[in-house]
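Missing here: one protein chain of the complex. Every other protein chain is in place.
Then we have chain A:
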Amino acid sequence: MAVPGILYFLVFKYAPMGGLVIAFQDYMPFLGIGGSPWVGFDHFVRLFTEDTFLLLLRNTVVVSLLLLVFAFPVPIILALLLNEVRTRAFRRTVQSVIYLPHFMSWVIVASIFYVLLSTDGGSVNNVIVAAGGEPVPFLTDPDWLRPLYVGQEIWKGAGWGTIVYLAAMTAVDVQLYEAAELDGANRLQQTWHVTLPAIRPTIIVMFILAIGDFLELGFEHMFLVMNSLNREVGEIFDTYVYTAGIQNGQLSYAAAVGLFKGLVGLLLVVMANRLAKRFGEEGVY
């Protein structure tokens, strides 16, 4: 039964990793892996000695931390709120509506925000100007990039993220609520003392997974909201790999950057898992 799964991982996940050897070569597409010269750790040396490295590390870590702090708890809070809704029809409708953004591609999300936030006829700025304010350059001001990015992540992902938590909440024994009610706990106390502890393992697993994705922000979203004016705070490893590799054709260097990012991600997962186990939770493996 496991064969298709194993095959899938072998073919689509492990075999392509062989391509990572180009990080140690001066890869030329025409010569191929067999014919390109080997350069050892040259590309890594270049990465660690260039100014861009610190910039990339700073931007990636800051954005990741912001996501962890602001975006990660949102689905939990949302799920708790939904859990308290007693009218089935209302709850269903709200759920469906907040799932929707998940199914939109980043291109659509970025375009919607572009149309809303542009200073050249965007609705938000029209309102600001009508109220007597100065137009705000949301799309080009470096200070606005991170809030914008995190906000979009929440808008798109929070609703979908509630599914896991809502599922975990359905598993909570109803008797616990009844007992708590007999003890005189109000709704807020029930949530705090019954629901939250019950879904704690789920939260921890999700947290470990989130940490595993710590530097894995994905290139698409940032690439779409970034431009030359906010690149300074927007350029992250994923976009840099794309610019260096695909746009500027330095394939080997881009592979080295990607490999480094992957290694850091692996390290983080292992650490988070250890930590979880130390606190008496199950962890992911």
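By definition in this document, a residue touches a chain if its C-beta (ideal position, glycine included) is under 8 Å from a C-beta of that chain, and two chains touch if they have at least 3 such contacts; residues count from 1.
Keep this in mind: contacts and distances are computed from a predicted model.
Enquirer: Since a chain is absent, check the UniProt entry for it and pick the matching name: "FtsX-like permease family protein", "Extracellular solute-binding protein", "3-phenylpropionate/cinnamic acid dioxygenase, small subunit" or "Nitrous oxide reductase family maturation protein NosD".
Expert: Options "FtsX-like permease family protein", "Extracellular solute-binding protein", "3-phenylpropionate/cinnamic acid dioxygenase, small subunit" or "Nitrous oxide reductase family maturation protein NosD" considered; the missing chain's recorded name is "Extracellular solute-binding protein".
Enquirer: Using the document's definition of touch, tell me which of A:S105, A:S123, A:T140 or A:N186 contacts the absent chain.
Expert: Hidden-chain contact among the options goes to A:T140.
Enquirer: Residue by residue, what part of chain A touches the chain that was omitted?
Expert: Output for chain A: 28-31, 114, 118-121, 137, 139-140, 142, 227-229, 231, 243-244, 246-251.
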